[in-house]
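Excluded from the complex is one protein chain; the other protein chains are retained at their positions.
Here is chain A:
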Amino acid sequence: MSSAASSTTHGSAVQRWLAPIVWLSLLLLLTLGMGHLEWLFRLLEPDLRQVIYRRADFLTLLGQHVLVVGIASLLAVALGVSAAVAVTRKFGRDFLPLVSQLASIGQTFPPVAVLALAVPALGFGTLPIIVALLLYGLLPIVRNTLAGIDSIDPQVHEAARAMGMTPWQVLRQVELPLAAPFILAGIRTSVTINIATAALGTTVGASNLGDPIISGIVNGNTAYIVQGAVLIGLLALAVDSLFERLQRRG
């Protein structure tokens, strides 16, 4: 970083990306180097034989965590944005109240309950947690996309039509770009919440950073709980600061 700081352009670029870089490096350092902190966790649980979670390595767990959240979020974005777009078209206006209600219910439904319902239907493993996260992450995206489209000056919309843009061109060139800051904010909320919620996947057999937490609770090992919780927290902070960066550019 010191060599980059010597040049002003690099310096400002690093400065702008400072928060995401710091959180990401901390996350990676801790993921790879947890074993070296045995002395620290020994202070926490002096009587236990093992204070570092070793049933799977943290990098694999982190990878699985990111994968599950990533897939669920991509699906939630695709589904949420299309649903919001569909109900703001002429043909879908009638469904506007229904969709915003469904999205709200998705949020009030506890993810644990979604899991409980999803397991009998989809079996154990990664699929039920993806479904739960998808449903849970839908609301902020639908709500913000609706708000974003709603925020567009009706006169701008009318001008777009009056100039002879097709409905598709109005959507692609006017509505989505103008609603983008809102949509991005919705995705940010959705992804950040889901990073924390994904830990529940462990209870239905999807292994991820929730594993050390659940195992710690079951075995009464606070050190395990702290290791899982800290990594999940750092992941959430890293991703959140990344989104903040993106939002400020837009």
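We take it that contacts are C-beta pairs under 8 Å (C-beta built on N, C-alpha and C of every residue); 3 or more make two chains touch, one makes a residue touch a chain; residues count from 1.
We adopt the following convention: contacts and distances are computed from a predicted model.
Q: Among "hydrogenase (acceptor)", "NADH dehydrogenase subunit L", "ABC transporter ATP-binding protein" or "Cbb3-type cytochrome oxidase assembly protein CcoS", go ahead and choose the protein name stored in UniProt for the chain not displayed.
A: So, among "hydrogenase (acceptor)", "NADH dehydrogenase subunit L", "ABC transporter ATP-binding protein" or "Cbb3-type cytochrome oxidase assembly protein CcoS", the name matching the hidden chain's UniProt entry is "ABC transporter ATP-binding protein".
Q: In the full complex, which of A:D47, A:D94 or A:D153 touches the chain missing from this view?
A: Here the residue in touch with the unshown chain is A:D153.
Q: Looking beyond the chains shown, say which of A:L43, A:A121, A:M163 or A:V218 touches the absent one.
A: Here the residue in touch with the unshown chain is A:M163.
Q: May I ask which residue of A:V174, A:A196, A:V230 or A:L246 touches the chain that does not appear here?
A: A:V174
Q: Applying the definition given at the start, please give the residues of chain A touching the unseen chain.
A: 153, 155-156, 158-166, 169, 173-174, 177-178
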